[in-house]
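Only a single protein chain was left out; the remaining protein chains are all shown in position.
For reference, chains read A, B and C in written order, and residue numbers begin at 1 within each chain.
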Amino acid sequence: MLLIYCPYCQEERPELEFAHAGEAHIARPTNMADISDEEFETFFFIRSNPKGLAYERWRHVHGCGCFFNAVRDTVSDKFLATYKTGEPKPDIDSLTKKGDGK
Amino acid sequence: MVETAAMILPHEGNAAGTGVVTITPAAFASRLSIRARAEAVAPLSRALGVKLPDAPKTSAKSRNGKRTALWLGPDEWLVIDEAGADLMAPCAKVKQLHAAVDISHRNVALIVSGKGAEAALKAGCPQNLSLEAFPVGACSRTMLGKVEVVLVRDDAETFRVEHWRSFSDYVFGFLAEAIRDPVI
Amino acid sequence: MRKYSIFAVAREAMRGHKGWPKQWTSPEPKKQYDVVIIGGGGHGLGTAYYLASKHGVRNIAVLEKGWLGGGNTGRNTTIIRSNYLYDESAGLYNHAIKLWGDLSQELNYNVMYSARGVMMLAHNVHDVQGAQRHIHANRLNGVQNEWLTPEQAKAYCPPLNISQTARYPVMGAALQRVGGVARHDAVAWGYARGASDLGVDIIQNCEVMGIKRGSNGAVEGVETTRGFIGSKKVGVVAAGHSSVLMQMAGVRMPLESYPLQALVSEPVKPVFPCVVMSNTVHAYISQSDKGELVIGAGTDQYTSYSPTGGLHIISHTLDAICEMFPIFTRMKMLRSWGGIVDVTPDRSPILAKTPVPGLYVNCGWGTGGFKATPGSADVFAHTIANDAPHSINAPFTLERFRTGRLIDEAAAAAVAH
């Protein structure tokens, strides 16, 4: 069971309180009705699925209820950072230099 | 004229205990879910007579101790009034942006008390419930077994376990089973 | 190829089994192949085998970054069935079932396909409706599947608890008698032996680092840890790693990779005669020929390339097993492990050409690819050989995510298996 730092509760909580919510930073087009089939496919179906650092969404569904973002290494499953929804992607280089993400 | 309907709480008759821990149903309380922007917090606190805490995992009590406000999320509080007072009315007067929803009947609670209280909850709650990590007054939405609960630590050996009404049989059944285990 | 038979075994027994040849050879990679298959699992090896045996393509390399069958082929719970709802799926999986039936003879390798029946339980009215819908559709598609009452289900699988006081009482079951299990390693090894015999180069410990495309966009070969290997046709059959490989060719995929765990019990004498699956209670179970109860369920919730997973997933799975089979609480988990499964939005595979000329992809099998192995390999070989899909895999395109023509088995089954 992972231990996940909730940026709203400001502490690590057990995975059982969280729901994974897919890839992060896929903004819903503001002109939704007008996008092309390809753009819709990219928005709704295509995923980065990286082996390595992934930006992803979680919801502290059985905690504070908030959605937030995380950077996690999908090989080690270690979290490098979690941050609030709406905040920009953290700088990967500075995160990886910090080492074990603890 | 028909007679006024009586309330029937689902935990009626649910009680269990051992030498080190007891499980008892909490009496009816009124409850309010408050969602609010920062500017409404102070006026709402004033209107309700209890401070809506701003630190995660903390709660605050009114002066008479009967009303508790629990931080559940950055813009979410659960207010519990053990005297059963109307909580909607005072909020209605607050003009600042907020949402108040009466959930007095949505939630019910069990009181788990005694030296073995923490151990009983640790049978199904994955959070760190030690006094250091979860001190008196701490509160949190979390999991107990397979259901969501809100835990409040009333004192070192007493927890209030708030949960949705329909999960009563499960929560009581789980705790009653958990306390059979004598290890604390 | 040295033919396998009881007589051959007896002959070898007399001389300490010293005469058995290697099941497959491990040559150095050549500079150029007609077809390169990336991924030495059952689907990849099978593709090479059918390309060689049915399409006359002999200059083939199968590149495996680790050891043959070390991915999901060797990690899955080996359930085989074809009672899928939609015509497209039924066609694909039923094609596979037909090939399973003769596979041991075809390969001269006992893959131990055991059609002991797959029973899918219904625990509520909604389940019953879903099961009936499958049974009716299957019948008209020529796919065997039948309804059992709780008592019939119990007779078919004696450990099953059909008490009406269970938390989720059994209301009946759909039984596919031709469903069953097979020996996973044997499938990989059998195809490898067959392919190797037909001249296919099987190259292990060879990781693909890049896919090279020419100025016209078409595939020219692959960069590997053992050097560049040229080929005008490259088939990606890499399960959980498909996204990573396709990205090397510049193709972004509608895939996410999740850890999927499974476990076996200590071996016991025969106690469980068939395969049982439940979507509502959420687990599946069979007993291996060695006597181990083989158990699995859903994936962990987060994407990952680490097949580790959490204990709580195992515990949910065993909750379900003990609910359906209360006599098993004293059984012991002997070994647990995980694989990485690649999941598409509609839980159906992609078996298709790609926007890159000469690049083909076979992926997205989610939690249930093993059962399709021979069928998938056969039609994928056809697709590569002809640069056009077989009618069976024609619907399983990449384009369907643009047009919306999905094959959404997920809508009908929470555990896509």
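Just a few scattered comments:
Here is the rule we use: a contact is a pair of C-beta atoms (placed from the backbone, for glycine too) under 8 Å apart; a residue touches a chain by one contact, two chains touch by 3 or more.
Following the convention adopted for this analysis, contacts and distances are computed from a predicted model.
Per the UniProt record, the absent chain's protein name among "Nitrate reductase", "Sarcosine oxidase subunit alpha", "Malonate decarboxylase acyl carrier protein" or "NADH-ubiquinone oxidoreductase chain D" is "Sarcosine oxidase subunit alpha". The hidden chain, counted over the whole complex, makes contact with A, B, C. Only one of the listed residues, A:A19, A:L53 or A:I92, touches the absent chain: A:A19.
Within the complete assembly, residues 4-6, 8-10, 12-14, 16-18, 20-26, 66-68, 70, 74, 87, 90-91, 102, 104-105, 108-110, 112-116, 123-126, 129-137, 139-142, 167-168, 183, 185-186, 189-190, 204, 265-271, 287, 289-291, 306, 308, 310-311, 314-315, 318-323, 326-337, 400, 402-406, 408, 410-412 of chain C touch the chain that is not shown.
Contact between chain B and the unshown chain involves residues 2-10, 28, 33, 35, 37, 75, 97, 99-107, 119, 122-128, 130, 133, 145-147, 164-170, 173-174, 177-178, 180-183. Contact residues of chain A toward the unshown chain are 1-3, 14, 19, 21, 27-28, 32-33, 35, 37, 40, 44, 57, 59, 61, 65-67, 76-77, 85-86, 102.
Convention: only the chains that are shown with their structure count from here on.
Mean C-alpha positions place chain A and chain C at a centre distance of 30 Å.
Shared interface positions of chain A, defined as residues touching 2 or more other chains, are 1, 16. Within the complex formed with chain A, the chain B residues making contact are 56-57, 72-74, 76, 126-127, 140-143, 148. By the touch criterion given at the top, residues 1, 8-11, 13-14, 16-17, 62-66 of chain A touch chain B in their complex. Taken together, the chain C residues at the contact with chain A in this complex read 241, 243-244, 252-257, 301-306, 308, 310-312, 342, 345, 401-403.
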